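Every protein chain but one is kept in place in this view of the complex.
All chains are identified by letter, namely A and B, in their written order; residue positions are counted from 1 within each chain.
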């Protein structure tokens, strides 16, 4: 794994070196030279794929450690707040955005003649691969994208567990949970865990009332980020005495939101955390695994 | 002993002194008519005694300082009939009248005693509203409502009844009936202090008349002594016909006097 990563880095370095030597300008012919990303997910993909100096600005969210797995890397870029005016003043030759966010901004930027590329949120590892490759194409860095995909696949292979048969409940702020058709489901699948949302017929992201959660009696409870630096009612469900009583009896696993709110190579980290929690769980021994 | 004793009473409303350094004593068995032009300070005087508005000076009831009496103790000494005939909710007439028993009842829930009921019934009969007892008070005519509130004040059975224009809006028969009830109260040892605008009624029924103007008492005494042509001209700016009938005094205002005071024009 380490070797692969190092290898990828070497390839990347070599490629950028070639580009430096090869083109009259700084970048490969036809490649965008001044990219602005206004979505926290495209921010991270772009930071991973882009060549040095190719990416000009990322959104302010990418610097927040709760939401961004690459908050440290993001510190190297000027921030934007996804407003048309500031993006306009940055004079980008490519704008990266999400499909469902900042629609008004995107529409306006398109009208102003900017090239805007929108990325749908990843709901599976196939989506992650597709998004990485598309980013590679757009930034004229296909090799780098392929290396990242290969990395991801290697990581998934390594993490792949036999289905443990352990039942897990995803429990997010405001009592939301995720089922079929979400990246969270893909992560659980990769970790060999069964999602109770499947039993309950929950698709996509829906509310999982506290009492349904309790009656479903899962083996593991998996939650995301809870500390947003300021209080809100959204976290009330975690403080509910009934929830606490359940969490005390079950194995509780916290997986930081930043690993799976966007799909990327970093999502592997969520798979690893879950797999470890499932293996470390004492009752797993009883299943004879 | 005097039921009510005021000395040095002054009331200011909105910066203007409406009642000025007023002294007054009311003994048991008096039916006092408080008369005077609009803005003389009559209603303000009554409300000050009631304790609804701030005042300076001394008020004592039954020889005790009003300041030392609780609101409940005052209510057992003085009943008050406000000028506006507000009845906010469509409550049954008998319930409105029964409110008068409130100062005499123990706090907390519980229904009226038999004695209370008798008093309420007598009060309703005195004000000629017994036949309306089950009607909703808000459905009544203005005059009927006024009589219901008179009955309410009567049911309070306080030694002193202060009434602010009790006869306003009543037909002649009910005006007279009202004055007769008050006179009966006085004859039985209670006292009545009533603001009145009808000089004829005041002259005929009251045992004593207090004439107020600009916050002060101008004259105080028997109707014949207070209600003179000169005073009416001076205070009200009117002339009146004075007469005698059935052993009582008759006053019928006729017209404004020639040199009408500037403030009336």
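Basically, contacts are C-beta pairs under 8 Å (C-beta built on N, C-alpha and C of every residue); 3 or more make two chains touch, one makes a residue touch a chain.
Just so we're on the same page, contacts and distances are computed from a predicted model.
Q: Considering only the chain that is not displayed, what protein name does its UniProt record carry among "1,2-phenylacetyl-CoA epoxidase subunit PaaC", "Iron complex transport system permease protein", "Phosphoribosylformylglycinamidine synthase subunit PurL" or "LemA family protein"?
A: Matching the unshown chain against "1,2-phenylacetyl-CoA epoxidase subunit PaaC", "Iron complex transport system permease protein", "Phosphoribosylformylglycinamidine synthase subunit PurL" or "LemA family protein" yields "Iron complex transport system permease protein".
Q: Please identify which residue in B:90, B:142 or B:221 touches the non-displayed chain.
A: B:90
Q: I need the residue numbers on chain A that touch the omitted chain, in ascending order.
A: 67, 173-175, 206-207, 209-212, 214-215, 217, 228-237, 239-242, 245-246
Q: What residues on chain B make contact with the chain left out of this view?
A: Output for chain B: 47, 50-52, 70-76, 78-82, 84, 86-92, 95-96, 99-100, 102-103, 107, 109, 111, 136, 149, 152-153, 156.
Definition applied: only the chains that are shown with their structure count from here on.
Q: Taking the mean of the C-alpha atoms as each chain's centre, how many Å separate chain A from chain B?
A: 84
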